[in-house]
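Shown here: the complex without one of its protein chains, the others still in place.
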Amino acid sequence: MGFLLRRLALLVPVLLVVSFLTFMLMSLREGGPEVNFLGPRAVQDLSICDDPELDLNTQTACEETIAIREELNLDDPLLVRYFSWLGNAIQGDFGDSVITGVPVSQTISERLPTSIALMLYAQFIALAIAIPMGIISAYRANGVVDKSTTGLSFALIAIPSFVLALVLLFFLGVKLDEVLSDRFGWAVDPFPTRYDIDASFSDKAAALFLPALTLGLGLAAVYQRLLRTDLVATLHEDFIFMAKAKGIPARRILFRHALRPSLFSLITVVGIQVGALIGGTIVVEQIFLVPGLGLVITQGIFKFDYQVVQASVLVITFIYVMVNFFVDILYGVLDPRVRHARSAR
Amino acid sequence: MKKSGVSIRNGRWTRLVVVLMSLALVAAACGGGDDDDDDADGGGGSDDTSQSAGGDDDAPDEGEPVDGGDLVYGIEAETDGLNPTTNRFAIAGVEMGLAVFDPLTAFDDAGVAQPYLAESLTPNEDFSVWTITLRPGITFHDGTPLTSEAIKVHFEGILADPLTSLVPKSIFGSANPVTIVDELTATVTMAGSVATFPAWLTAQFGMIASPTWIAASAADTALNQEPVGTGPFIIESRQLNTQTKFVKNPDYWQEGLPHLDSVTFIIATDGEARNQNMQAGDLDIMHTTNPEHLNEYIEDDGFDEYIDELNEETFLMMNMDKPPFDDVRPRQALAYGLDREKVIELNDGGFGTIANGLFHPDNLFYTPVDNFPQFDPAMAQSLIDEYCTDVPAGCTDGKITFEYKTTPSTDNDLFFQTVQQLWADYATITKVPVEQAAFITTAAVGDYQMVLYRQFGALDPDYDAAFIDQRSLGGISINWPRLDNDEIQALLLQQREEGDFETRKEIWGEINTKINDITPYIWINHTMWGIVAKPEVKGVVGFTLPSGQTTYGMNEGRHSLTNIWIG
Partner (left out) sequence: MRDPRADSSLSESLPSNSLYVESALEMRTDAIVSEVHGASGAPADAIRRRLGFGFWLAASWLVLVTLLAVFGPLLPLDDPKALVGESKESFSTEHWLGTDSLGRDLLSRTVSGARISLIVGFAAVAGGLIVGGTIGLIAGFRRGWFERTSMAGGDILLSFPAVVLALAIVSFRGRDLWDIVLTLFILSVAPILRLTRANSLQWSQREFVQASRVLGAKDSTILRREVLPNVLMPLASLALVGVAIVIVAEGTLAFLGLGIESAFGVADPVSWGKMVLEGSKDLETAPHIAFVPATALFLTVLALNFAGDKIRGHFDVKESAL
């Protein structure tokens, strides 16, 4: 329990510092936050704006700079701005986008569920592939299946997600349709890729399949490698030899005695991989045009919509920290070996 | 060949065929239209000059329109908002706007603006005051009745907005140009003679929104995303940068229209992704300017294509206020030095048509112009040498130096890298990426030396005249290249006052020649706008206006959705 409390006590300062760093992103550019929105047109020295004989150009730049400074309360001290930003953020208020006028929180709440659904979907696909493959390759370690699966996993880990996404989109999303219709005259679209927010659940699931598969294949490779190694190690533990000696059938040993402890470490890795998965989701959303939070970030960057980018980073990071927190707790609670190892030190 | 800007290339009719709806059917379908057009076509053109869009060719018989169905439309960009008075509608904005709003006028197949939401438009003798009469009995989607008050709110709103007003302000007499005559009639006072006024009202500046909503959206800008018009479709949902859905307006004033139950616009800024979505069958219809893609569809029997190459131009634009382009020699040198055939071959797969001026040879306003510098490396070199001798400060190593601003996209990047290499002997060019939103502002404040641009696509060039209007100069200006020429200015005003089409055409020829002499634009190609649709999507272009003419098909990827049906 002490472990849990310690972790909990750490959580709050971590969230505070992380949110502060996210807040400071706006100030990374030389010339202050307004430069993010206005670029070099941002007026650095506002005193020139008092000049009554300004040309129209500078005058407009002045007006725009003042408006942005007002919107972001840039005349307040930094810490005041941070805490009021954080206070509003906690209440779900990120202000209105300077670019579109739409509340930032609305954009995020519309998009976030899609990204989360995509990530869960990817995890599901990954586990559905990895668990059977991991078991088979561990059961017949060094067999043909094991060797080819392990090799394939190693290769899959080395393929950047944007390359894998392109390959899948090209071959399954486009080429396959063509082949089916040209060769067989089937006007079917086995892998639709357009995600419609108003569509039914099954249509959405179909549209998310290729993006989720892209993410899932990479994850599956990681999980498969882990599960295989773990299982192989477990199968060489004394209690397994004991069980074998007792004449318990191999299958039963595998599932009852070996798989269960290995699933603990798998759960942890599933949690750890959320970090990589978030990164992959951003890429995949861009390629498959999935309207999730990743697309909000990449398009926000191109559209100068920096409040949206900043708020999205905060939300994603917050979720990520919480996921890690729960994974840590879960790992501590589920796997007695860790607690044991920890206390032994 | 291509007539009136639109041709269909259908798999079964491999020959180019002008698409027209079967007139009788459409007339039956929209029987509610009260026809009469008075002398509304102030200056758009006269019948004897316009090429007939035919209908006598092998116009495909699309059959009887069927009601129902949902259309998924892949569109090239998002619009920041859908408020015609405060947001600036680029092509995507107009296309979505046409779903929810009705413009006061619409182009017919001869390129003449005919009354549409307006029942009539009548000028006074010298075209300086126009009387707009609205159709009776129309209500906005929010229940507000359409009255002349809406016209007043509309134009005053546009003119009050510092950015939206940039284009139209040159034609209006004041910021409050509208006088209400009675419930359905208002007069608009112009700045001098504007014979071309009806042509200005076919797109954003003619899209009348509910005055109730305009007032509300002034207080809450988020409402700009929930437009209220009189159009064939009502907004249902909108997620910025993703999709916007419109559903059928059951009380639409044109009886029997629209046919579709809903239209969903999918924002697919990446042309490649849009293309793949189309090929994968995820889109019913899309527009594109990628000639390579269009060519693939032309060869593919599974789609219908509608192509407009007659109107918009793609060109490199130079800022004449900034050295080295304040001197005509570097401008002309770069024009002489650019192998445009190579540019089109590398960037468009060789499918574009080289442009030499404002108008495509098949455009109604085209008169032969032969003074645009053609590829001539020796000429380019000698002009550069001459300039560098005169202005040594403007050159390094015998080459001019300048910045090229571009929005970040792969296609734009590749285009830049092409011209950078092709001009390697004459210029040292630095690319400066500018984010999407800042790009137009950059051009407007003149904070650039060279940019790639796409413009001059209006059916009536007067609509685009503001882009070369001297009066717009000074500070923020949509006269992007800072073209400051008295002769061109005089010609511009002259054509605007002129009612006769042939005379206007002649004047535009002169304007074109003068522009080429000055060379603020290096023409690349006539932008190839195409709409690609699944074959079951019918009625994409051309239907009968209330005044009896057939609409102009498709201009710059924009077309009406009112008559589309799925068969």
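As written, the chains take the letters A and B, and residue 1 is the first residue of each chain.
As a working rule, contacts are C-beta pairs under 8 Å (C-beta built on N, C-alpha and C of every residue); 3 or more make two chains touch, one makes a residue touch a chain.
Keep in mind the model is a prediction, meaning the values are calculated, not measured.
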{"item": "Per the touch definition above, residue among A:D96, A:D177 or A:D230 touching the missing chain", "value": "A:D230"}
{"item": "Residue among A:I157, A:A199 or A:L254 that touches the chain left out of view", "value": "A:I157"}
{"item": "Chain not shown, touching residues in subunit A", "value": "10, 14, 17-18, 21-22, 25-26, 28-29, 36, 141-142, 154-155, 157-163, 166, 170, 174, 218, 222, 225-226, 229-230, 232-233, 235-236, 265, 268-269, 272-276, 278-280, 282-283, 286, 297-298, 301-302, 306, 309-310, 313, 316-317, 320-321, 324, 328, 331, 337-338, 341-342, 345"}
{"item": "Where the missing chain touches subunit B, by residue", "value": "271-272, 296, 342, 345-347, 349, 408-411, 413-414, 417-418, 420-422, 430-431, 433"}
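As a working rule, only the chains that are shown with their structure count from here on.
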{"item": "Approximate Å spacing (C-alpha centroids) for the pair subunit A, subunit B", "value": "40"}
{"item": "Residue numbers on subunit A that touch subunit B, as the complex places them", "value": "38-41, 55-57, 59-61, 96, 99-103, 107, 110-111, 169, 173-174, 177-178, 181, 189, 191-194, 196-198, 287-289, 291, 295-296, 299, 302-304"}
{"item": "Contact footprint of subunit A on subunit B as seen in their complex", "value": "72, 80-81, 162, 221-222, 224-225, 237, 239-243, 245, 264, 266, 268-270, 273, 276-277, 279-283, 302, 408, 434-438, 441, 445-447, 474-476"}
